[in-house]
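To start, I am sharing the structure in question, which I have written as structure tokens.
The complex appears here without one of its protein chains, the remainder shown in place.
For subunit A:
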Amino acid sequence: MTTSPLLDASGVAKNYGAVAALRNASLSVLPGEVHALMGANGAGKSTLVKILTGAVPANAGRILIRGEARDIRSPAAARRAGLLPVYQEPSLIPDLDVLSNLRLTSTPVEPFRAWVRELGILDLDLRDTARDIPLAVLRVLDLARALAVEPDVLLLDEMTAALPANLAEKVLEVVRRQGDSGRAVIFISHRFVEISALCDRATVLRDGETVGVVDIVPGVEEKIVELMLGTRIVKTHVAARSAAEKAAPAPSSPRIAVHNLRVGTKLGDVSFDLADGEVAGVVALEGQGQDELFAALAGSIRPSGGTIEVDGQPVKFAHPIDAIRAGIAYVPGDRSEALAMQRSVRENIALPFSAAFRNWGPINMRRERATVIGAIERLQIDTRAQGEVQRLSGGNQQKVTIARWIAADARTILCFDPTRGIDVGTKQEIYKLLRELAGNGKSVLFYTSELEEVQRVCDRVIVIFGGKLVDIFPVEEADEPALMRAAYGLPRGAKADIGILADPTAHASDAPEARP
């Protein structure tokens, strides 16, 4: 094995119209290493990956693979050169079953099956239509599909984002072993824990330029954050919540009261309250019914049983408009589900204003402009590419989805994993925003796949497992081990696990990988 780099890119630049996504990026990956690619929002990570894998052409730059200059014009060319990406968004064609998707890329089925098992998914039916498979599993399938063709360089873009802890662990284990076998992995992630456990070196991008390559050693996080943020000063850890950020005093009747809510087979029996002025966290492993809970509260699907009360009045939502009229807004986890990508930032933020029939008439442009600018400033959205939302970075797109409801002044916001795959700085801004909303007397229901966020943002935590409510914690007790236990179906104080494990209705026995 030589020590010359497997992949060596330098001077890569890419412009989208007037916006320079990449100015002067370089990346050099040695055989056998797991190489982290890091950078704040819009630093150009995704663009660099797309260039390396032939998805978009670069405007300038040189790419050497095994010392040979290669012109990667298409994803197929990148594949032949041994470069294979797993993008942030699932890439299986939704209307085809898994097997047909494999044939499409002529992926060998047996290795794929083996990898899927290896990655911790034991019950996959290759005849399932991709549309019906949960997001987390789809991402794992994408990874397995890439691994099955044994690429020299595997590019993983936010691979563990939106993965529940048990799947994420398996993924990391497999990625680590890729490095051991002399291949290389380029690993994009915002989670330092993973990077320090996994990677050998990290290349840091800022504003489209490579600003440093560092070896991963203990304590390197501070340095990386410094490099990523440049001159901007952002605290990486929030201090304990100050008194000003504390929730407003809770009124007597809850804003939303959910009683014995059932949705199809996924959500069995969930009851909780959400008060004005609080952020309630929802914690659950992947596919435990949280999607259905949020969809039912947002009016996207009808519950099959139980009641939802808003301000003490029972409600039945038939369409999201009903929920919105009750002041409940839903920010989905998948940004492409919430944004009209070809339209401007302004139109996207103002979209709810035109929804009702009586608002179909002429728009008061001045008033709309003022409202939209207010929301843009509040969320500090980078509006350099505001003509089309699709040209914004992921973090800025996420901000637009939230800004819409700030502008509409929704009383309750249902945030489904809003920080998935966005950079540290934007995450901090979103935490702060959610706290401010609560401080202003709004209420927020906040599902997160990152347990550490709970203590930063929430007042209480609702834990769901197997479609049933496990526990409701005050935030003081919601440290990561406690949440992890609860997420696996073990409530607080259950020291002797025997009782719960023996109870077949608790489904706890389904999770043998649990680390109690």
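Rule of thumb we're sticking to: a contact is a pair of C-beta atoms (placed from the backbone, for glycine too) under 8 Å apart; a residue touches a chain by one contact, two chains touch by 3 or more; residues count from 1.
Going forward, contacts and distances are computed from a predicted model.
Taken from the listed names "Response regulator", "ribonucleoside-diphosphate reductase", "ATP synthase gamma chain" or "ABC transporter permease", the protein name that UniProt assigns to the chain not shown is "ABC transporter permease". Per the touch definition above, the residue from A:Phe272, A:Tyr330 or A:Tyr431 contacting the chain not shown is A:Tyr330. Residue A:Ala298 is the one among A:Ala298, A:Val345 or A:Cys415 that touches the chain not shown.
Mapped onto subunit A, the footprint of the missing chain covers residues 16-17, 298, 300, 319-321, 324-325, 330, 332, 336-343, 347, 350-357, 359-363, 365, 404.
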